[in-house]
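For this view, one protein chain was removed and the others were kept in their places.
We just call them A, B, C, D, E, F, G, H, I, J and K in the order they show up, numbering each chain from 1.
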Amino acid sequence: MSLEFLVPGLGEAESEKIIGIMQECLSHEQETALVLKHAHWNVAGPNFIAIHEMIDPQVDDVLNMADESAERIVQLGGTALGRPDDITRFRTWPKFALEGRASTLDYLRALDEYYDVLITDERNAIKQLDDLDFVSSNIIQDHVQNLEKFQWFMRSHLICD
Amino acid sequence: MSLEFLVPGLGEAESEKIIGIMQECLSHEQETALVLKHAHWNVAGPNFIAIHEMIDPQVDDVLNMADESAERIVQLGGTALGRPDDITRFRTWPKFALEGRASTLDYLRALDEYYDVLITDERNAIKQLDDLDFVSSNIIQDHVQNLEKFQWFMRSHLICD
Amino acid sequence: MSLEFLVPGLGEAESEKIIGIMQECLSHEQETALVLKHAHWNVAGPNFIAIHEMIDPQVDDVLNMADESAERIVQLGGTALGRPDDITRFRTWPKFALEGRASTLDYLRALDEYYDVLITDERNAIKQLDDLDFVSSNIIQDHVQNLEKFQWFMRSHLICD
Amino acid sequence: MSLEFLVPGLGEAESEKIIGIMQECLSHEQETALVLKHAHWNVAGPNFIAIHEMIDPQVDDVLNMADESAERIVQLGGTALGRPDDITRFRTWPKFALEGRASTLDYLRALDEYYDVLITDERNAIKQLDDLDFVSSNIIQDHVQNLEKFQWFMRSHLICD
Amino acid sequence: MSLEFLVPGLGEAESEKIIGIMQECLSHEQETALVLKHAHWNVAGPNFIAIHEMIDPQVDDVLNMADESAERIVQLGGTALGRPDDITRFRTWPKFALEGRASTLDYLRALDEYYDVLITDERNAIKQLDDLDFVSSNIIQDHVQNLEKFQWFMRSHLICD
Amino acid sequence: MSLEFLVPGLGEAESEKIIGIMQECLSHEQETALVLKHAHWNVAGPNFIAIHEMIDPQVDDVLNMADESAERIVQLGGTALGRPDDITRFRTWPKFALEGRASTLDYLRALDEYYDVLITDERNAIKQLDDLDFVSSNIIQDHVQNLEKFQWFMRSHLICD
Amino acid sequence: MSLEFLVPGLGEAESEKIIGIMQECLSHEQETALVLKHAHWNVAGPNFIAIHEMIDPQVDDVLNMADESAERIVQLGGTALGRPDDITRFRTWPKFALEGRASTLDYLRALDEYYDVLITDERNAIKQLDDLDFVSSNIIQDHVQNLEKFQWFMRSHLICD
Amino acid sequence: MSLEFLVPGLGEAESEKIIGIMQECLSHEQETALVLKHAHWNVAGPNFIAIHEMIDPQVDDVLNMADESAERIVQLGGTALGRPDDITRFRTWPKFALEGRASTLDYLRALDEYYDVLITDERNAIKQLDDLDFVSSNIIQDHVQNLEKFQWFMRSHLICD
Amino acid sequence: MSLEFLVPGLGEAESEKIIGIMQECLSHEQETALVLKHAHWNVAGPNFIAIHEMIDPQVDDVLNMADESAERIVQLGGTALGRPDDITRFRTWPKFALEGRASTLDYLRALDEYYDVLITDERNAIKQLDDLDFVSSNIIQDHVQNLEKFQWFMRSHLICD
Amino acid sequence: MSLEFLVPGLGEAESEKIIGIMQECLSHEQETALVLKHAHWNVAGPNFIAIHEMIDPQVDDVLNMADESAERIVQLGGTALGRPDDITRFRTWPKFALEGRASTLDYLRALDEYYDVLITDERNAIKQLDDLDFVSSNIIQDHVQNLEKFQWFMRSHLICD
Amino acid sequence: MSLEFLVPGLGEAESEKIIGIMQECLSHEQETALVLKHAHWNVAGPNFIAIHEMIDPQVDDVLNMADESAERIVQLGGTALGRPDDITRFRTWPKFALEGRASTLDYLRALDEYYDVLITDERNAIKQLDDLDFVSSNIIQDHVQNLEKFQWFMRSHLICD
Partner (left out) sequence: MSLEFLVPGLGEAESEKIIGIMQECLSHEQETALVLKHAHWNVAGPNFIAIHEMIDPQVDDVLNMADESAERIVQLGGTALGRPDDITRFRTWPKFALEGRASTLDYLRALDEYYDVLITDERNAIKQLDDLDFVSSNIIQDHVQNLEKFQWFMRSHLICD
């Protein structure tokens, strides 16, 4: 940690805690962007074009989330670890298992489950951050609001058929 | 492989070869985007803002390259594998080792070496693709042209100091 | 009615008739905008995203129609009544009954029926307006042209399945 | 309620409570948009154009607020009820009584009173939501910030004359 | 008249009639643009900025109207006469008399009267054109719709004070 | 014909008549777009660049006209036939005979004659549509207004030399 | 003159002189805009489209010049007189005599002569303004620079043919 | 052929060969644009809006391809033949047979077959052009890259259902 | 204080407290904008252009912050005091002492210290505001998030050299 | 002063004189921007919205003026002093005394007086600069032209009421 | 040559050869941009405006070509020599001899001859580059495609007159 980067009003110990929480969010968000692209490329079936195009703006949103999480980490004096091996090292959640050409509904179902874990983890992160740093908490709150909206998009395809 | 996706005029065996070459390019390009962001976040020193901002448009370019490589794979009947574990599985090149807050010149030197391997690999891919499929070859030729320009940007910081 | 607002060349009695016709169009169009949003929010099923996004530009169009109808009323010296109770007071057509999460096809079917009445009513309005005021008639003619195009969009989903 | 839409980390009972609070905000905001347009059309007097044009961007803002409230409801598994009869059914606040061509100051005074109730109700909603769901609370907090700014605009016309 | 410019399906005699009617509209509209600018520069008083800015988009609209009228004339084989002396030569309506710095309400009252004549004249022109050429009639119908809307803007300032 | 597509308020027999008229407009407009491009490519001479560039926006306009005509046909329950053989099948007007590199004036003269027939035919179509469907009539009226403006552009080059 | 509008640092007598000079520029520039449009509509011949389109941006420029001249007059306490009769009243220069459909070169020649007088007059105005008010002088200097550029455009068509 | 248009470095005989190959590409591409619009208008079924909108950007792309092919022909001294009868005269491939309102999948299947021939033909054209003119070859290579991407879009709807 | 401006739901005493806190933020933010411009103009050295340009977007951000703080004050019934003497009157923090042409690093170091106090003060303001008014607290929370990001930018230049 | 920054062709002594004059302009313009915002926030009364919005573009203009003045100072080798204490130190003109919520006319009257001194001072500065450096003189001439235009806007509200 | 700039996969000797070829292209392209501007300024005659404006976009294209050629040289480790004396030193082609005001056709004829040499030289360069470096070859291939299109534009003015 770089002590000269301590945010005015935040101590060293609590900064380290925040960094730890934020690193996990960062890796999770980076993987989410990769997984969404993975689905974007391999979906197929009668709804192909609608789902293919629905995913891309969400990829942009999630890449921005990762950028915000990472920049908060370095603002607090930490290192933002963002290589593929960093993602697998910090992973505490199940991998995304589906691969190969599959129907849009199969991919949406798999992504829906993946988002269940992602949102639950980030909601837990917020609870811990609330007592540590309102700036970091606000950042992740905005991420959750956006992620829950996209999960609604996906779920709306999975009923009424 | 999905046989119903064979491009008109390309056979099954050669399509599989092209897919194999393109998958390696895809994984390499995806890792490059992650590595560039990793550098973007952790560089520091008197030239911080110039280098920090010089990297972002290149990230966008490399993400588009990965998208083109992946979409070519599925057009040929293959599966584009794009999760973090896919990147590490297909990796035949050295990892990006530098981490933690370091000076702009240190990061540029490490990225320059990383690009040496990336460009050499993609130039080799082109040689193989030239006999198999001009569309895939054209795609990677454009990638190399862009990557060599950015490498020149980086190298220009590393002399005359 | 404000007599000083009489359009040059139009008498008081005919202005009142026009205002009466236009007020019904206004209330009908305002309700249509609310109903379309209602559908936009509650549709579900495998075609969710395509239908969800197809509705929004039509909402904007219909809000502009209501604005044009209302501004014509006040140009003629009348009052444009636009609160929710005004809508229900002037309603001479059947309510939109479907509610709750339902499939895209169910909502499209219900909207198709709702548009049957709306277009029939506005076509009747045009016939009456033709003898009274060509400006008002032209306004509603443009509305019908646009509404019939959107009805075609909806109907095209309801066959061939 | 659709149980398969439960947000990860929120139970069924609390989701129903949130939906109830949000539905009231939704109906209130939908009526506000209609009431602002109603005023936009019928104001008159020497300051006509300035007030006429000041209202329209606020209509757009309030329509977006209603959209956000409604989309949150369906994300939580509820149904967003948005037809005119839904507005009057959920109404617990006084109607907007002013109608007919009236001066800009009369309309601003009536709108100012209408906003008094709207803001008080949404501030109460926030207090209840704070213990239930930070995402919903954040949404309404942003709405109140915007509504209070517009009320200041209106009030600034009502003194010093 | 240039006979080689006769519109297919329109005879020489009726084309001359249409040109005569359109030339009067052209001169009237050109003068209107000059008169609006004249007011734009010389208004004063507490509502100065709102009225000053309300006029400019109408000037642009009226200049476009004159352009459409003139281009229709030459499409029909006539000459569009557009110099200041042409305006005064074809003038059959009262001049705009108000000059010098005056209050916004004085200018609006004078413009309102000027528009009474303008709209009445163009409504008469439409009646004559309806039997001669629907394209020319549609052009002037659109002009009237726009002029009536702006007259309503002006009139709304002249009551309730 | 698809009976479930009947526009509310229009019967089956009259719909068929409208469709027949509109199909001819469609084929004529599609050919016009092809012919304009044909001229765009092969003109030559000292005015080359001005004429070459003047044609392209008209091509876009005519393609939009064909789109509107075709969409009206399917809104009425018909099939819009748009392949090259459909164009030649429905052709009741003379072909465009000029080919090979020729001067700008030669091409403009040939296009001027081609437009004579096109405009005459669409003016006849309007007369028939006026008693059948005001929406279709309004659509073709707008087309004629635009086509006559472009014919004026062309004719203006053909005199005074 | 409105004494309360005297620009700080400029006396009443010199302000009146400046206003007189600027009024003549205003009328001259307003007529120029009308004359350019007059030419824009009536030119014909093989270069039609190029000349027709070359004039329009200059009309916009000249309308802006008139606007700047007029606003300077009222800033100095004067009245900007802008109706057609004001133009003919203040006219000290020859009218634009050419009318009817004529070739592009004829119109350019006539406009070139018209600009000779216009530029000479505005250059004289600058000489007088230099000793009175640098702001007004700067305004007209910019006008002359633009007018001379457009005159060069016109002249370049009149040689080498 | 116009000999004065020979590209520097290309002889007359080879230019004629290239022109012959490019004319066939031109006619094929022009027909493709017509066929895509034909499908755009007549598709129906639950995926209507997604397929309807997916086709339009491809129409624009194909129209640009035809433009590039035609402009290359005239650059080489040939005539670009672009009327409907030219398309049918140069046609060596099967017509597009499907007509009438049909489901999205039926149209996609028919278009997929049509693209099989189109892509095969253009890939053959490239082989011949490679020895004649790299510029023409590069143009068609870009066309094939784009056409194969759109075929993948279509094919992705035809499996997994 | 203007009692008629009390926000619905906030009492007079607490409004005064909030206004006091917000006025200090306002003055601090206004000075910050002046100080950043002061640095923007006087920095020098080999990194001149990068630092010179990095500051300007932050100036815009801070001017918007001051605007939001001031508008909140008047929404609460207070007066927003914004002249230079108001800034020095409310100043409880050390002045910015560096002046004259100095190196980029000297200016960044001085600005970094200045931001230490600014961020600490605004973090304290938030703690007080949390119990008084969530709208005001949210406003300052957004300011702090932005200020901390810019401080990180500056600090990143001050290590590794 | 930094001698190495002397503009080619300007001596040291005259550069110092220019810098002294420009510094006063800079401080005066910076205060003007603060004062305009101060008014923007605290005006009230029936014309509130028109005046509130009229001020903001002028603030942007004045901030740009200050930027130009300051950059000219450093181009000449001087230091641009821009903190609040610099403004009060260089102030030779009366403070802006009005504070608290007041009517639009009161604020406009106070600003009108403030502009009287500002314009007089800058006109004096131009007289001195004319003999020293045409670049600096041109810069301030442009500022005065813009300031006088805005003063006319303000004054136009203060008569005819 | 800077050895540390060798592109990965290219040796020193071949890099020097490529640099030599590219330098000649660079000088030729730089001169072309100057020559085109020279013509842009001095053309005259009845087609003045069309030719004057046709040249400017080509100037921008050619400046971009020179930029690409130069950046490729430095990427390969060479120096891009771009001063006027460098152009004349590397010149192996005939100068552009036409000067003074001349007709549009004279200038187009002279430019057409100049392009004959330019295109022949770059086509020769491509043949040499094909065996050395596909990136450099692709760059010049794109240049030739664009230059041949512009030559067609010019030639199309030189026949049919």
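In this section, a residue touches a chain if its C-beta (ideal position, glycine included) is under 8 Å from a C-beta of that chain, and two chains touch if they have at least 3 such contacts.
Source: prediction; values computed, not measured.
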**Asked** For the full complex, which residue in K:K17, K:H38, K:R109 or K:K149 touches the chain that was left out?
**Response** K:H38
**Message:** Please identify which residue in I:I18, I:A44 or I:A80 touches the non-displayed chain.
**Reply:** I:A44
**Complete:** Full-complex touch with the removed chain, picking from B:L6, B:V35 or B:I51, is B:I51
**Positions on subunit I contacted by the hidden chain, ascending** = 43-50, 52, 101-104
**Request:** Extract the touching residues of subunit K with respect to the undisplayed chain.
**Result:** 2, 30-31, 34-35, 37-38, 41-42, 66-67, 70-71, 73-74, 79-88, 95-96, 99-101
**Complete:** The missing chain sits against subunit B at residues 47, 50-51, 54, 104-105, 153, 156-157, 159-161
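As a convention for this text, only the chains that are shown with their structure count from here on.
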**Complete:** The chain pair with the larger count of contacting C-beta pairs, comparing A-B against C-E, is A-B
**Message:** Could you work out how far the Cα centre of subunit G sits from that of subunit J, in whole Å?
**Reply:** 32
**Complete:** Separation of the C-alpha centres, subunit D versus subunit J, in whole Å, is 42
**Request:** Please set out, as single numbers or ranges, the residues of subunit C touching at least two other chains.
**Result:** 2, 47, 50, 71, 74, 101, 104, 156, 159
